[in-house]
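For this depiction, one protein chain was excluded, whereas all remaining protein chains were kept in their positions.
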Amino acid sequence: MDVALHFRIQDLLARYVQAIDDDRLEAWPDFFLEDGRYRITTAENVSRNLPLGIVYATSRAMLRDRVRALREANVYEAQRYRHVIGAPVIEGREGDQVRARTGFMVARIMHTGETAMFATGCYADRIVLGDGDDVPRFAEKIVILDSRQIDTLLAIPL
Amino acid sequence: MDVALHFRIQDLLARYVQAIDDDRLEAWPDFFLEDGRYRITTAENVSRNLPLGIVYATSRAMLRDRVRALREANVYEAQRYRHVIGAPVIEGREGDQVRARTGFMVARIMHTGETAMFATGCYADRIVLGDGDDVPRFAEKIVILDSRQIDTLLAIPL
Partner (left out) sequence: MDVALHFRIQDLLARYVQAIDDDRLEAWPDFFLEDGRYRITTAENVSRNLPLGIVYATSRAMLRDRVRALREANVYEAQRYRHVIGAPVIEGREGDQVRARTGFMVARIMHTGETAMFATGCYADRIVLGDGDDVPRFAEKIVILDSRQIDTLLAIPL
């Protein structure tokens, strides 16, 4: 087992969720390659082989647009999120690409202080390691939600 | 600190909870030795030195029976689970056996989409590392639940 590789993946994921939880949304697209893909779907859709997701972006530029829309809609500021993720399970490596799956829980903290479990699921990631000095980035991130009840999810990056 | 050892333990646990959350229950017994022990109990029972648990199995074959019963009862399919675990704390090592404790939270996602904290607790594991190429396996896994309210727990592996 390649301990250093595991650590790079774990660190990428830890920084990713921390950027979201710290409301540093403008940094969020930079975790992806320029042509990185981002998709939110449900476990039910995956098991039925339905390709459609709730959110689908195919470039960093689309993610930046999304952040801008969130800032303008001003919905994000009214609440906070807290992700806690498990250790990533590395499923394969081809060259400088790694596939990893990581379970997550997200709590939502309302402006009133009320806290509730908001979403749970699994990240299915394809990560490009780049050169030794490079920061790894997501070539593809599929957010697979455990719940099919997703209407309020559209607001936030997961 | 033996970083590589920590990683093998962390990776075993990450794969273990992912198998359950992915509903790959048939893979679950393989995380144990042939004569591996599995017990679910409560913190209250442990502090009172009560040996009895809620679930008690003393072999991989018993775990397989359990999975078969769950599939037949068909209760598992109606809901999903999501484990998130912390980093394991290694408490001791004797030869190729390691004792580790790992905190966990489990959310339950109902078919309707409703999500709630289902169980929290700690794994007290005895793990056999095996040869360098071997996958580590549980010689004993004691699931110590924080809550004494356990009646609905009988359905799922934890």
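Going by the order they are written in, the chains are A and B; count residues from 1 in each one.
Note that in this section a residue touches a chain if its C-beta (ideal position, glycine included) is under 8 Å from a C-beta of that chain, and two chains touch if they have at least 3 such contacts.
In this text, all values refer to a predicted model and were calculated from it rather than measured experimentally.
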For subunit A, which residues lie in contact with the unshown chain of the complex? 3-4, 7-8, 10-11, 13-15, 17-18, 21-22, 80, 82-85, 87, 105, 107, 109, 112-117
Interface residues of subunit B (partner: the chain not displayed): 1, 3, 6, 43, 84-89, 101, 103-105, 117-122, 146-150
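Definition applied: only the chains that are shown with their structure count from here on.
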Whole-Å distance, subunit A centre to subunit B centre, using C-alpha means? 26
